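In this view, the complex is presented without one of its protein chains, the others remaining in place.
Lettered A, B, C and D in written order, each chain numbered from 1.
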Amino acid sequence: MLADILQSLPQVLVDGIALGAIYAVIALGYTMVYGILELINFAHGEIFMTGAFIGVAMLILMTGMGWLAAMPAILALILVLVVTSILTGFMGVGIERMAYRPLRNSPKLITLISAIGVSFLLQDLVRFITEYKRGNYILTGPSMFNEQFSIKFSSISSSFSDAFFKTSTLILIIAVVIMMIGLDFFVNKTKWGMAMRAVAQDRETASLMSINVNKVISLTFFIGSALGGATGVLFAVQYGTIDPYIGFILGLKAFTAAVLGGIGNIRGAMAGGLMLGILEMFAAANLQLLTGGIFGAEYKDVFAFAILIVVLIFKPEGLFGKAVTEKV
Amino acid sequence: GCNSSGGSEGSNGGGGSGKVIKIATQTPLSGGSATLGESIKLGAQLALEENKKKFEDLGYKLQLQPYDDQADPKKGVANAQLIGSDKSILGVVGHLNSGVSIPSSEVYEKYKVPMVSPANTATEVTDRGLKTVNRIVARDDFQGPAGADFAINKLGAKKIFVIQDKTAYGTGLADAFKKAAEDAGAEILGYEGITVGEKDFNGVLTQVLSKKPDLVFFGGLYTEGGQLIRQARDKGIKIPFMGGDGMDSSTLVEIAGDAVTDVYYTSVAADASKTTEGKDFSSKYKEKFNKNVESYSAYGYDSMSVLLKGLEAAIEGSDGDLPAREKVAEEIRKIQDFQGVVTKVGFDDIGDNKFAKVYIYKFSEAKYPGVQEGEISK
Amino acid sequence: MNKLTSKLKGNKLAQIILLVLYVLVTSLSLYLAQASVTAFLLLLFSLLLLYYTELPDRLKWLIAGVVLIGVIPFVSSTGPGYQSYMEVATVVGIYVAMALGLNIVVGLAGLLDLGFVAFFAIGAYTYGIFATGQAANFMPFGTFPLSGESFWIFILIGCFVAALFGVLLGIPVLRVKGDYLAIVTLGFGEIIRIVFNNLDKPVNITNGAMGLASVKPPEIFGYQFVYPNQFYFIVLAILFLVILAVRRFEFSKIGRSWKAVRENEIAAQSMGIHLVRTKLLAFAIGASFSGMMGVVFAAKQTFVDPTSFTLLESITILVMVILGGMGSVPGVILGAAVITILNLQVLTEVTNYLNQLSLDGVISFPEALAPAKMQRFIFGAILIIFAIYRPQGLIPSKNPVFDEESLKEGSKKHRKEQITVEPDKGFQA
Amino acid sequence: MSILQLKDINTYYGGIHALKGISISVEKGEIVTLIGSNGAGKSTTLKTISGQVLPKTGSVIYEGKDISKQPAHITAQTGIAHVPEGRRIFPRLTVKENLEMGAFIVKDKKVIKERMEQVFDYFPRLRERLTQKGGTMSGGEQQMLAMGRALMSKPSLLLLDEPSMGLAPVIVEQIFDIISDLNKEGMTILLVEQNAFQALQIANRGYVLQTGEIVMAGQGNELITNESVREAYLA
Partner (left out) sequence: MSILTVSNLTKQFGGLVAVNSVDMTVEKGSITAVIGPNGAGKTTFFNLITGVYQPDNGNVQLGSTSLVGLKPHEISRHGIARTFQNIRLFSNITVLENVMVGLHKQLKAGIVGTLFQTKKVREEEQRAKEEAYHWLEYVGLAKHLNEDAQNLSYGAQRRLEIARALATKPKLLLLDEPAAGMNPRETRELTEFIHRMREDLDVTIVLIEHDMKLVMQISEQIFVLDHGEKIAEGKPAEIRNNVKVIEAYLGKSAVTPA
């Protein structure tokens, strides 16, 4: 049994990291907004989804105009990523303005309702536009970066099998790593990053420090949503097909990842995302083996959630969250 | 028991040119499988409108009342209550999903509203022996074995990996397939479930990769199916895939792209373009709705036609009153040889269609529909 | 207008007269214009008006009882819409009870729970498994399905089993706080659903995704409950008990300790409140309401399957609580009613109506914008609008107002009992 | 010349009329103190100046400019630093980061460093605790941090809201010394205190606030000896 598990481990890791990377970046968006407003921004999954649609729409458009063929694919992708993240970034800012800002001094949970509302609204809006334009809201983009690779783990040791993946997986992982490093640097090492953390802890006092609180909050939404949108594009390229409802499930998982890592903690979100991705993949591939066929892949979420719960029981502040003992 | 709701038949709105008889459709008009649901509704609408004249002559005004079950059992049941309590509704065409049909039909049975399903394949739909429930397509315990037979005897599959989507439909079909395949001597290497709505099935596929089967069977719908096939091919899994009527959709091809080659599917829906009646229907449909037919359009049409036939029989001798629902249900069940545009219909004692067939298709290129490879009747 | 309201204020007789008049008019219009949803909704609205009158509580309860037990079933009973109105009312009742349960957890004890529907599922399955042949798969003794007469006991059993699970969930969960709690409960909800969806192997307990069909309807002395108008009364009775219980808990030692824990855990503890027990009690009691309604739901649907218990369902219940006004019993009732009616009746009716229009060719929509498909959009928009314009909820929670005069008298006793020195002026600036 | 002038300020919290037509002036280089009992509106006055709450009517003139409608973060950039009641340090930022926040608009790292050194001269305890999270410091330590943070912006007008609250006598003494020192170095200070005696001792002038109104004004030493002030606030 162990041998079987080992055998497929390289493949599980590659797939798990790819999925986990996506969770991780979406989780960042949750964590950032949570960190600053203590709001579970339910709409974030939908921003991700919108990003995916914008990206695919652009790619389809570019294919139609023959541009995609004319320029190196990677350049096209970068272009799409940049444009999409700017668009979704502004979208995030707009959502905050209209749906959250008016509620800033209201009870915390009511903003959650507004967020759920935005989430429904966006789902239907995207659905409507896509369906209107294409007659079907399940959208499949032009296929890109489909070259297949395999890493020859078997040559390292015969107890491993080779791992197969596509170019897009590689691109996805590289892009995500760049985004994360950039963000980590921004938040922890720059002044605006520090301002974000200060606003997160005490808005009123932050404003006494010459910080424009609204601007900082907008900035936070911009960055989080831009990252989310860009991830959407990467997701679409990796998985090919998208629909308006992908944001819900992925958002949920990503939020779980954020909590696993310690919500509000940027590195935690990254680690939590990767961990969740790998765990899920591992469970789907091996639960059957591990339980002698009693539980199968359908229990993978149970497995993931169970681990989450166990982690939180022993470390209630998440993996990377610092236990802040309340000063009494 | 004591039926306290019965009572007053009351005066129904209607008036004017005879009594209003409504026939409901209940299919998903929004959400994931709205396209299929819509096509059933439109097919049914077409049939109803063609029959309007006839019923007007009998002194009744026919009306279509479409409901949206959102492919959600709870919604289906809630709507069924509405349908049941609307006395002018004398029949239902629906649903698309067995998972919705099963609970909703419990309500129909309560109110004695006859239902004819154009698409449900799960065995439990009729196996409960409800008097009001009928379907015109084949059952999963016919479809599954037919697929298994084809996989083993035609494709030579010996080691099979079964995946299903953990819905009422997917489980039912996959179970039926698995059982038949095992009986026929194939080895089932794995039996796994995936989650509807997700997009990454690499975990399960890793198992497929390491178990090295020579065929994968998927019990589920095209959205997940397409994704599954595509990701399998990306992993270098080149063996044939097979699925059931849930894969019978042009969207499957869109999603899977070239990966769709070497995919087989059984379907309970005939290709309408094969017969002249079917072709006529398609062009009528296209003309009226400016849309191409989907696999279940014609079944929506035939279901409605069968239903109206039963209704017509029930009306005889009802003296211009609304016929009782029980009567309509009885008359429908009595139908033994009705010729529709895509299928002949004759119900057995639990409401299954004796003439239902299973068709086997293959995608050899990225084009829908696939090429028909076989047609199996009971 | 303003003048009118100010005149009405304080004038109880006028309020009663107007209310009765209102009920009469709406009842009459429902009675006459049979399938009128508007009339039905307007009649329901009278309950809200009743809430805002200044009548004594007992009278309010009495009037509400008369309207709910007598007027509504009676005036809607004659027409074709009868069962569907009763169905809507029944479902509203089920959701109200659940929302009230969640309100204890979220609104009173301040524990954010995103997996609340799990308890509903547990209730539903508890009855579903034993009231179908399912139980025979794993129970070596007994004959299944149990008869519909067991339903009544199962209401209690569902209540207890759900409460038990509430405690089971609570134990591990108590270490985590705030939004961590939210995600753990969410995980719990999902786990329960997935397990129910898959427990057809190795032993077939829940029949997996196929669900449990033909659940026995309730029965008593050979009288079967099958139709919505019958379930309406079952739900009404349970709901009455639930509201009574909630009210009593809220203004009791237990309710105060919930609120204390919500407001400040450390201070609550130092007042002698057992944190763990208090939270577990909130989980258990909240869950038990859901469990009871789960049983009713299973019997009403005569079918149970896991798709009825998704995360979206939990979120919807949470929306009812927050939108209605956290911690506010009338608010939560209104919230649950509004959301359910909106989803079940208004949006459906509106879309049906628009559908009919487009079928008749009166108007035409682009396919993608078909009204049936825009429900989420409309719902989302409504949520945002409500949130922004009623951030405290539809009926914000109010703290009880104590009558100072009566307390003044009573407090003298305590003075004599414990304190020797007259402490009257003292510490006052 | 007045560095700060409040003219007939009326401030409300919802329906609560917290400031009822207050007029105050502060000359450059002065220490002015506001005293008054709980809820008199002292904190509200400071908040109105720094822009945390907006007055309904009246004007706040700072260096000749009306800033009464100016948002807090702009006001903070113009040389007014506000040490809020209850310290309000950032609990999850370290001591060092808290101080850096004080100099948010300063771009030059070197300047920040210099100022931090000056703050450490006033409050050596802060140097020892550079990496401790603000939220875990004791009450007194937090007060030092809050003042240090305000000094990081080198304000020309410092608003202090009960800086001695909860501090050890020896620290209170220090704080008052520091206030005097800062003042000697040219900083103008508006001081709100419950500790009226000490406040009036170092103040040039004082105002007495009572339920949102100024009931008395005068030189610091005048007020100390005033009978009714003694009765009400000094006891």
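Observations, loosely collected:
To be clear about the criterion, a residue touches a chain if its C-beta (ideal position, glycine included) is under 8 Å from a C-beta of that chain, and two chains touch if they have at least 3 such contacts.
Worth saying up front: this structure is predicted, and the values here are computed from it rather than measured.
Interchain touches from the omitted chain, evaluated on the whole complex, reach A, C, D.
Among D:I35, D:V119, D:M147 or D:L223, only D:I35 touches the chain left out of the display. Considering the full assembly, C:F249 is the residue among C:Y85, C:F249 or C:F379 that touches the omitted chain. Across C:G10, C:P140 or C:G272, the single residue that touches the chain missing here is C:G272.
Within the complete assembly, residues 245, 248-249, 251-254, 256-257, 259-260, 263-264, 266-275, 281, 285, 399-402, 404, 407-411, 413-415, 418-421, 423-424, 426-429 of subunit C touch the chain that is not shown. Contact between subunit A and the unshown chain involves residues 327-328. One chain of the complex is left out; on subunit D, the residues touching it are 35, 37-39, 125, 136-141, 143, 162, 165-174, 194-197, 231-235.
We take it that only the chains that are shown with their structure count from here on.
When every chain is reduced to the mean of its CA atoms, the largest separation from subunit A belongs to D.
In whole angstrom, the spacing between the mean C-alpha positions of subunit A and subunit D is 44. Chain contacts: subunit C has residues 197-198, 373 touching two or more partner chains. Taken residue by residue, subunit A touches two or more other chains at 296, 298, 301, whereas all remaining positions touch fewer.
Every pair of chains in contact is given here: A-B, A-C, A-D, B-C. Contact residues on subunit A toward subunit C in their complex (touch as defined above): 34, 38, 40, 99, 102-103, 106-107, 109-114, 116-125, 127-132, 135, 137, 252, 255-256, 259, 263, 294-296, 298-299, 301-302, 305-306, 308-309, 312-313, 316-318, 326, 328.
Those residues of subunit D that touch subunit A in the shared complex are 50-52, 71-74, 76-77, 81-82, 84, 88-93, 97, 100-102, 104-105, 133, 135-136, 149, 153.
Within the complex, the subunit C residues that touch subunit A are 106, 112, 172-173, 175-177, 179-180, 182-184, 186-188, 190-191, 194-195, 197-198, 201-202, 266, 311, 315, 318-319, 322-323, 326, 366-369, 373-374, 376-377, 379-384, 386-388, 391-393.
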